[in-house]
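Left out: one protein chain. Kept in place: all the others.
What follows is chain A.
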Amino acid sequence: MRSARVWGLMPAWVLMLGTLMVPLLIVAAVSVAERGSYGGFAWDFNPLSYREILFSEDWDGNLVFDPKYLSIIGRTLLLAGATTLICMALALPVAYVIATRPPKTKALLIYLVTLPFWVSMIVRVYAWLIILGNEGFVGRFWHWIGGEGTLLFTPGAMLVGMVYSYIPLMVLPVFAAIEKLDPALLEAGADLYGSRWTTARRVILPLTWPGLAAGAVLVFVPALGTVLEPMLLGGGKQMMMGTLIQTQFGGARNWPFGAAVALVLMAMVVIVLVINARRSMSREVRV
């Protein structure tokens, strides 16, 4: 029996060790390696790449603080955070309405929420490229109300694309939390002469919080590493960490620097996951 367990789990462990865990260790090693003369890298210890994130060298070879990459990290955090908040604000009313429908309608609506998630990311981003473009209907509406320039290639366009890409990941856990609400608690709110908005604020919101927090992790983590929205809707000029990493392995060919940025991104994700794990653990203890 014991050996059956080991053999059963072995393929999964080998696959994940070989394609995720070992490669990530190599990324860590490459991030402190020397940049190769023809792209790639050479195995010499050199933490230069991390210095490059904060400083650049001026003409005389002096180190100057350079916020160029720091602003990309800042933009990434800002856009991922904004995406998460907008998804929360949208998911709450939508999940509540879905949860209060009869069972059959409920199942259908939840299915309709999940469905776009299975459409290729590239097609979903392309769709917004058409809609927000000068000839697209939102783009035309923008000009009709007197807007100037193009809506594309702005942080706003990226934000729309990101919210669109990740919203199902927020609606599902929030819906699950709302569905578990005890109707008696909601009615108690009403019986105690709380208006429905008071009930929403004092009863529904606190009890839905675990769902919102779970959704926030599910949205925030992939939003941090998003690549396609900045590349297409941001026009490549509004860099985010995902695109910064990607260009280091494509055109720019500075692998150690790309690896360093990838590790910074990984560290940010791990921090979010650890905070989330501690939060859910302290919940378990309290309950």
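Some observations on this one:
Convention: a contact is a pair of C-beta atoms (placed from the backbone, for glycine too) under 8 Å apart; a residue touches a chain by one contact, two chains touch by 3 or more; residues count from 1.
Here is the rule we use: contacts and distances are computed from a predicted model.
Chosen from "HEAT repeat domain-containing protein", "Xanthine dehydrogenase family protein subunit M", "Spermidine/putrescine transport system permease protein PotC" or "Amino acid/amide ABC transporter membrane protein 2 (HAAT family)", the protein name that UniProt gives for the omitted chain reads "Spermidine/putrescine transport system permease protein PotC". Checked against the hidden chain, the listed residues A:L85, A:A190 or A:M281 yield one contact partner: A:A190. The missing chain lies against chain A, touching residues 4-5, 7-9, 11-13, 15-16, 18-24, 26-27, 30, 40, 90, 93-94, 96-98, 100, 107, 109, 111-116, 118-124, 126-131, 133, 135-137, 164, 167, 186-187, 189-190, 193-196, 199-200, 204, 221-222, 224-225, 227-228, 232, 242, 245-246, 249-250, 255, 258-259, 262, 265-266, 269, 273.
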